[in-house]
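Missing here: one protein chain of the complex. Every other protein chain is in place.
Think of it as A, B and C in the order they're written, each chain with its own count starting at 1.
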Amino acid sequence: MAQIFHRSANSIAKASILGGVILVVGLLWAALQLQRSPYFTYAGVARPQPVPFPHQHHVAGLGIDCRYCHTSVEVSGYAGVPPTKTCMNCHSQIWTAAPMLEPVRESYRSGRSLSWTRANDLPDFAYFDHSIHVNKGVGCNVCHGRVDKMNLMYNQASLQMEWCLNCHREPAKNLRPHYVKQDPKDPATMGDQIFNMAYEEPSTSHPVTIKEGDRYKTFTSQTGPEGLGTYLVKVNNVRSPRDITNCNTCHR
Amino acid sequence: MEQAPETKASATLERLLPGQAPVLTPGHTLETITDKIVSIVLRRPVTLGWLGGFAFFFGLLNLMLFAMAYLFYRGVGIWGINIPVGWGFAIVNFVWWVGIGHAGTLISAILLLLKQGWRNSINRFAEAMTLFAVACAGVFPLIHTGRPWLAYWLFPYPNTMGVWPQFRSPLLWDVFAVSTYATISALFWFVGLIPDLATFRDTATNPVAKTIYGLLAMGWRGSARHWKRYESAYILLAGLATPLVLSVHTVVSFDFAISILPGWHTTVFPPYFVAGAIYSGFAMVLVLAIPIRRFYGVQDMMTLRHLDNAAKVMLGTGLIVAYGYTMEAFYAYYSGNAYELFMFKNRLLGPMAWSYWCLILFNILIPQVLWIRKVRLNPAMLFVTSLVILLGMWLERFVIVVTSLHRDFLPSSWGMYVATRWDYAVFAGTLGLFFSAMFLFVRLMPMITIFEMRLLLPQAKLSEEVAAHD
Amino acid sequence: MDNVQKTGIGDVCPSKKDKLELSEVRERLSEARGPQYWRTLDELAQTPEFAEMLHREFPKHASEWTDKSSRRDFMKIMGASMALAGLSACTKQPLEPIVPYVKQPNNQLLGKPLFYATAMPLGVYGTGLLVESHEGRPTKIEGNPQHPSSLGGTDVFNQASVLTMYDPDRSQVNTYLGETRSWPEVLSSLRGSIEAEKAKQGVGLRVLSGATSSPSFVAQMQQLLKTYPQVKWYQWEAVNRDNVYAGAELAFGQPLETTYDFSKAKVVLSLDADFLSSGFPGFHKYTREFSRRRRPELKEEMLRFYAVESAPTNTAAKADHRLHLKASEVEAFARALASALGVAQVGGEFKEDQKKFASALVKDLQANRGTALVLAGDAQTPATHALAHAINGALGAAGKTVSYSEPVDPFAATSKVEQLRQLTAEMNSGKVDMLVVLNTNPVYDAPADIDFLSALNKVGLRIHLGLYQDETAKYCHWHLSGTHYLEQWGDTRSFDGTVSFIQPLISPLYSGHSESELIEFLTNEDEATSYALTQRYWQSQHSGADFKSWWDRSLHDGFVAGSASPAKPVTASAKTALPAITAAASGLEIIFRRDATIFDGRFANNGWLQETPKPMNQVCWDNPVLMSVATAKRLNLKSEDEVELELNGRKVKAALWLTPGHPDDAITVTLGYGREKAGRVGSGIGFSAYKLRASNALWNAGGVRVRATGEHYGLASPQGHQMMEGRAIVRAATLEEFIKTPGFAHEMVEAPPPGLTMYQPYEYKEHKWGMAIDLNSCVGCKTCTVACQAENNIAVVGKDQVKRGRHMNWLRIDNYHEGSPENPNTYFQPVPCMQCENAPCEVVCPVTATVHSSEGLNDMVYNRCVGTRYCSNNCPYKVRRFNFLLFSDFDTPQLKFQRNPEVSVRSRGVMEKCTYCIQRITHARIDAEEENRKVRDGEVMTACQQACPAEAIVFGDLNDSGSRVSKLKASQRNYGLLEELNTRPRTTYLAAVRNPNPELES
Partner (left out) sequence: MTESVLHGVVAEFITPDELVSACKKAYAAGYRRMDAYTPFPLEEVADAIGFEKTRVPLLTLAGGILGGLSGFFLQYWVHTSAYPVNVGGRPLNSWPSFVIITFEMTILFAGIAAVVGMLTLNGLPQPYHPIFNHPRFTAASRDRFFLCIEAADPKFDLEQTTHFLEATDAVDVAEVTD
C-alpha cells in the first residue's frame, strides 16, 4: 500500500489541531478585549464639535469653575450643558470677531441651538444622577478625568457597568471632602474639593485637613480604618455597597 | 429495492429456535462483513429513492430556515404563545427531541457496559441519530428566547457588565446538561468511527475519498498498543455517558419540577422523563432501522432479534411512563391541594382534554400490542407502533407544558393556546434537519460499526489453548 | 386625509389586484381638488375595497398595530433592540448629539419635572389637575389635592387626556375643502363673510358648540350676541343631563344642580345612578367620601348602599343590595317607593319580586332620616329625579346629604336635544347661511331621528373647529385645527361650581387655535390670544389693585378660592303634578349608556382608553351588546355571536356579550363606537349606537329586535374567566361576620408561618417597601390602570394582541362574580406585582435579569433580559408582561414626547412588570439623602396610589411602624394573595366587607 500522505503530514496535522485551538481561544480573548477597547467605549477619543471648545483653556487657563457652565450639577441629575447665552456672556466682550466662534454668535442671533456631540454618553437604560454623586463627595475628575488638561472633550472612563461597579463596591476609594483647611500657599486646597481638578488624596507626604464642627481633623490616608474615605462614607451616610449595587440604583 | 434473501433464512431459523433469532446471520466472514458495509457507501450508486427522500427533507429544512428568518425579524409573537402560556411548541419540541436523543448513547454506552453484543449493529446509526436529535433540540432554547442575539449571556464569561448567569435557574442547568451531552455523544461517536474510517481509507479507490477518510482516520493503523488505549478510553466514555444520559432528561424535567406550577411541580418527573426519553428514543431507532435494513438489505446484521429486543425495551419503558401518569393522577388526588386537583381535572375534562386522551391512547393503550410476539417480529407493525409512540410522546410534552400553564392559580389570568402556522413550520423544519442529516449519514459513513461486527464472528475469538497459554 | 397619507408612507402590503392600495387612493384623490376631493373620497368610501383597505391600513386590529414593525426594516428593529442590549451586546453606541438651550428659561431646572395646576373640562364640568412637565413636555396628569372637585384623585379620562394631546392623528392644519390654509389665510378669507353677517346683524349666523361652563367664554359669547343681535348660539352634548335639570324643574320649578355629601350619609339608595363611574359629575369627590364611609372599622356606622340599576355598572357592584330592573321600570319603582314612604301618592305599585327588597329599604330609609340619601341617574326620567328630590326632602336629606344650587351649566333651561332640534329646523328652513361648529360632532352623535347631516349640507358656509378632522369636519367647508386643554388658556367650573383655570402646559403642538380665539375674531376681528382673553375677562370680574396677586394665586392653586356656588335653600314641592308614567317598554328593551372608557366617542382615538377593559365586562377595543344569561338562553344566543339590532327600522350589527346581573328582556349598548373618522386607533371599531338612538328616547327604548347573523364576532378581554372557582382570592364577609371574627380572612387559608425556613432570611435594613390595597374601597374604575400606563410608558398592543392574551397593563383590575348570574356579588381586585420576598420568578431567571433589591423590591432589568419567559410561567399571579413583538413605538415623534423620561421604553423580546414606580422611589430617596434624612411616609406615591380617587392603594415603608401602610398591614383584614405558596408578597389586600341588611340576607 502506498502512503496517502507525505511525512510532513504528521507534524502538519498536529500543528493544525493545536493551531485551531489557539485560534479559537485567541479570537474569544480578542473579542473580550475589543469590548473594552476605545473603539467601543470611545475612552480618550476626542469628539468632533461644532466649536472646538478647549476645556483646558477655560478651566486651567482662566480658572472658570465647573459650575459656571454646568449649573445644575449639584441639584439635578442632569449637570447641564450651557446655553449659548452663557458663552456670549464673555464672548460678546472678548474674541468677538474670532471666526472660530461664528457658530456661537450665529446660534445666539438665530436662536437655533448649537448641536454638540456628547462626550460622556451612557446607554439610555442607565440612569445616572449627578447631584447625589456630588453631594456624597465624588469629585468631578474621578469620572471625567483631568478636564483641565483636555483640549477637546473626551470621556476618560469606559463608562461600562463593570467600571461603575468598581466604585460602587468601594466608595471609600473615591470620596473627597467638600471643604478642606485652606492653605493660601497651595491653590489646590482652595474652594470646594469636589470641583478641584488637582485634588490629591491624603498621604503621609500630603495630609489633608478638614473641618469637623469647630475643630480640624487631619488624614494621612484615603482608605483603611483611619482613612479619609472611610470617614466620609460614615459622615455622608453613603449607603452600603450592597445597597448601591442594587439593579434599581441605575436601571428602571 | 433489492429483495433481501436472508429474511426467509432468518424466518426459518426463527421457527427452529424461537426467540433466538441470531444477532448476525451465520455465514459471514471478516471479509464479507467489511465488504457489505463498505460497499453501501463506496460502491453503491445514489438511487432515485435516496435523492427523492433527501430532497423532500431538505425542503423542510429550508422551510425551517425561512420560518426562523421571519421569527428573528418579527419576534416570538408570531407563535401562539402568550401570557399565561409563555412556552409552547418550542419547548415541547425541545423536550421531545432531547428525549429522542437518548436512545443512541443509551444503546452504545449502557448496552456496551452490559455486554449486549446485539447492540453492535445498531449503535452506530443510533449514535448518529442522537447527535442529530440533540442538534434539533439545540435549535429551540436559542430561538425561543425573545432576544436570541443575546443568548450567549447564558454562558459565564467575563463581560463588561460584571454580571454573571444565575446558576440557580434550571434553564442554565439545561444549557450545561445539553451541551455536555452533545459534546460527549459527539466524541463517543467519533471515537467509535476512527477504526472504520481507517477501513474506508484503505478500501476507497477514489483519491479524494481516500484523502478525506484518511484525514478523519488520523492515521489509525490498528496497532495493538493503540487498540489497548482505545478500548480503555471507549469503556471510560461509556462509563461517563451512562450517568450522563440518565442525567440529561432529569435536568430537563427540572425545568418543570423546580417551578411552583401545578402540573409541573412534580417529584416523579425525573424518572418518568428518562423512561419516556428512552421510550421515544427506541421508537425513533426502529422508525429508522426498519426502512434502512430493508432498503440496504442488512437484515442479516439488523435481524429480527434486534427489532424484538428494541420492542421489549419500549414495552418496559412504556410501562414506566404509564406508571408516571398514574402517579401524577394519584398525587393530584392525594395531595389534597385544590390547585393540583383542579389541574388534573382540567387535563381530563378541560378545553384541552383531547390532548390528554390522545396521549393515553398513543402512549399507553396502543403500545400494549407489543406484548404480542408476532407484532414484535413484524417490521411493518413495529414501524407503525413506533410512529404512534413518537406522536404520543410529543403529546405528553404538550400536555405538560401547555395544559398546565393555561389554567393556573388565578382564574383571572387563565388563557388559551393556539399554535400558529409558524409553530408548525419550525417543528416540521427540525424534522427536515434531522432526516436530511440521517440521509447524508447513511451515504457517507459506515452506518454499522465494522470492527465491532467483526467481534461477533466466531473466527474473531481466540482458541482456548492460545488464550489460556501461560 | 392625514391618516391616509401618513400610514401610506413606506407601506409594504402584498398588492393583490382585489386590494385597494393606499397609493391608488392617494392617486385618485390627487386628481380631485376642492369639493370634488370630498366627493371622490365619499364614492371610494362606499366601495368594499375601501373598507377592506381601512381594515388593513388603520391600526384597528392588532395585526395592523404590529405590522407597524413589519413596515420598519430589519436592521432598524435589531438596532432598536440592540440599543437596549447595550455595549455588551457587541453593538457600538452611536455618537449622540446634545442640544442646549440658546437662552435657558429661568424657572427651568433641567432634569427636574415641574408641576402646573390646570383643569380638564369634560362637557360642562371641569376637574382640577396638576400636570407634570419635563422640559416643557406635559407627561403625566395628577389630581389637585387642594381642588374640591379632585381632592387629589383623577379618573380615566383625566389620566388619558395627555395622550390625546400628543395624538399624531389630531388635525395638524386648517383646511378649506381639504386644502391647507395658514391661520392668516383663514382669517382673511373669513373676513368677507363676517362683514356680510355683521351687515345683517348676523341673522344667518349660528354657532353650535359643546356644553360649557366657562365664565370667560360665556361672556365672550354674550359679547358676540351683542355684536350680532340676530345670531343664535346652540349647544349639543350627546351625553347630556337634560333629565337632571328637567327633574329639578318638576320638583322646584327651576333647573338646579344637585350635589351630594356622602360623608354624612348612612343609607344610600341609587336609582340607576352610576356616581362611582368615571364621567359622573363629582365622581372624584363622591368616590372618596363613599369609600371612607365604607370602612368596616366604622362598625355599625358603616354606610349601607342599595342600588336599583338597569345597565350593570361598577357603582352597583359596590352595593350591598341590588335590584336589577329595566331602565323603564325604575320610575315605577320610584313612584311606588315615594308612596310607600308617604312622600307623595303618585301611583305605582311594587312588583311581587320587589316587595321584599322594597320593604326592607323603606324601613332602612325611614330609620335613617337626615342620613339617608337617594340619587337618581342622569339617564333616568325627569319624574324619577323629581321623586328623588321629594323623597330626599321628606327624609330630611336636603341640606344634609343633599344640597341644591344654581346649575353649573348656564344653559340648563333648554335641553340640549331641543337646542339641536331647533338648529336643525333652522338649517332646513334655509335660515342659516353661516354655521360655526365648535368642538362638537353632531354628524356622528346626533340622535338618529334628527337628520343633522342633510340639514347641515343646506348651510352656505360651514366652519368647524376641533381637535380632529372628524365626521362633522368632513362635511364642513372649513376645518380649523383646535387646541387641547393642555395647549390653551381658559376656565371652567367643576360640579360644585368652583371656578378653575385652564393654563397651557405647552404651546399648541399643531399650531391650533382655541374656541375663544375664533369667537373673538368673529366678534371683533381681532386676534387676541386665549391668554389675553381669559385674563381680560377676569380682570373685569376682579378689578382692583390686588388683581395680579389674586391672579397668580388662583393660577398657582388652579382654582378661585370660595367660588363654589352657594347652596339654595329650596324644598321639593311634594304635590308637583308628575307627567303620566311612561309605560314600561314592551318587548325587548334597549338601554343606551355612555361608554366607560371612551365616553361619548370623543376619546375614541385614545389607545390607552381603548385598551382599558370596561370596568364590568372586562372587554376592550369594542362595544358589545350586553345581555343577561337568561334572556340569551331564551333567544338561544351566546357570547361573541354577531347580532343585528333593529329598532324602528334602523339596523346595526354588533357582538353579543353575556353579562351577569343584567336585567332580563333588555340589552345594553354603549355610545361612542363605530366612528368613521376618529383616527387610526378609533376608526371602524365597534358599532355606532347613535344610529339607533332617537331624540325622544335618548337612554332607553322598547321594542328592539335582536337577530343572530350566524357570524362569529370575536371580542378582546384580558380577563377570560370571572369566577373564583372556590379559591380564596378575594376574601369577603358581611359586617356581622367581620365584627364577630375580625380575622376571618386568615381563617380562610392556612399560610405558612414566617419562621418556617431552613435558611437565614434576608433582612431589609434601610427601607422595606410594601403596598396595601383595600378591596372595600376599590370601586373598579380602572383609573389606576391608565395612570400606570401613563407613568410607565406601557405600550398599547391592539385588539388582536389582547385577544391572543398579550395585553401589557402592569396593573390590572380583576373582576370576580360570586353567587347567581342573575344577581351576583361582584368584587374588584387590583393586581400589581406582588414584589414577593421569596419571588418564584427570580430563581428561574438564567441571566440574573430579575433579582431582589436590598429594599425588598423585585427588580426587573429590561436590558439584561433575554426573554425566556420562564419568570412569567413561574409567577403564580401572572403579573409579568412580555413584549412578544415590537410593541413600543420608536418612530412617532409625538409619542416620544409624551413618554416619561425616567422610565426605559421596553423593546421587543423583553419581560416587564410593575416596579412600584421605582423611578419615584429613587428620586425621593435621592432628595432625602441630599438633605441627609430618611424618606418620609407619603413622600413616595406610586402612580396608581396617587391616581386612585378612593384611596384604595397605600404604599410606603414597612420598617416605619408609623407609616400608613404599616398600620393597614396591621389590620385584621390584611391578607396576602396566594400566601399559602409562601411567596411572602409585599403587596397585600384588606379583605372586603359588605354591609347587608339582615332582613334581606336570608
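Simple rule for what comes next: a contact is a pair of C-beta atoms (placed from the backbone, for glycine too) under 8 Å apart; a residue touches a chain by one contact, two chains touch by 3 or more.
The shown structure was predicted, so the numbers you read here are calculated from the model rather than taken from an experiment.
K.L.:
Specify the shown partners of the omitted chain in the complete complex.
P.N.:
Visible chains that the missing one touches: A, B, C.
K.L.:
Just to verify: which one of C:Ala455, C:Val681 or C:Val843 makes contact with the chain not shown?
P.N.:
Among C:Ala455, C:Val681 or C:Val843, only C:Val843 touches the chain that is not shown.
K.L.:
Among B:Gly80, B:Gly146, B:Pro195 or B:Gly392, which one touches the chain that has been omitted from the display?
P.N.:
Missing-chain contact among the listed residues: B:Pro195.
K.L.:
Touching the absent chain in the whole complex: find that residue among B:Trp164, B:Phe295 or B:Tyr424.
P.N.:
If we include the chain that is not displayed, B:Trp164 is the one touching it.
K.L.:
Any idea which of B:Ser108, B:Ser121, B:Thr160 or B:Thr203 touches the chain not displayed?
P.N.:
For the chain that is not drawn, the touching residue is B:Thr203.
K.L.:
Tell me which stretches of subunit A touch the chain missing from the display.
P.N.:
Residues of subunit A in touch with the missing chain: 1-10, 13-14, 17, 165, 242, 245, 247.
K.L.:
Using the touch rule from the top, list residues of subunit C that touch the missing partner.
P.N.:
759-762, 836-843, 848, 851-854, 984
K.L.:
Tell me, which residues in subunit B touch the chain that this view leaves out?
P.N.:
Within subunit B, the residues touching the omitted chain are 29-31, 34, 156, 162-168, 172-173, 176-177, 180, 183-184, 187-188, 191, 195, 198-199, 201-203, 214-215, 217-233, 236-237, 240-241, 243-244, 247, 251, 254, 451-452, 454-455, 459-463, 466-467, 469-470.
The criterion applied here is as follows: only the chains that are shown with their structure count from here on.
K.L.:
Taking each chain's centre as the mean position of its Cα atoms, how many Å separate subunit A from subunit C?
P.N.:
The answer is 48 Å.
K.L.:
Where the centres are mean C-alpha positions, what is the separation of subunit B from subunit C, in Å?
P.N.:
Between these chains, centre-to-centre, one finds 57 Å.
K.L.:
What parts of subunit A, by residue number, touch at least two of the other chains?
P.N.:
Subunit A, residues with two or more chain partners: 35, 160-161.
K.L.:
Listing for subunit B: what residues touch at least two other chains?
P.N.:
159-161, 163
K.L.:
In the complex, go through subunit C and note every residue touching subunit B.
P.N.:
66, 69-70, 74, 77-78, 81-82, 85-89, 719-727, 729, 801, 804-806, 812, 814-816, 829, 831, 840, 843-848, 851, 864-870, 872-874, 876-878, 880-886, 908-911, 977-978, 981
K.L.:
Using the touch definition from the top, list the residues of subunit B that touch subunit A in their complex.
P.N.:
157-163, 201-202, 210-211, 214-215, 218-219
K.L.:
Can you list the subunit C residues touching subunit A in their complex?
P.N.:
83-84, 86-88, 90, 92-93, 95-104, 109-112, 766, 851, 853-855, 857, 859, 861-864, 902-904, 915, 918-919, 921-922, 926, 929-930, 932
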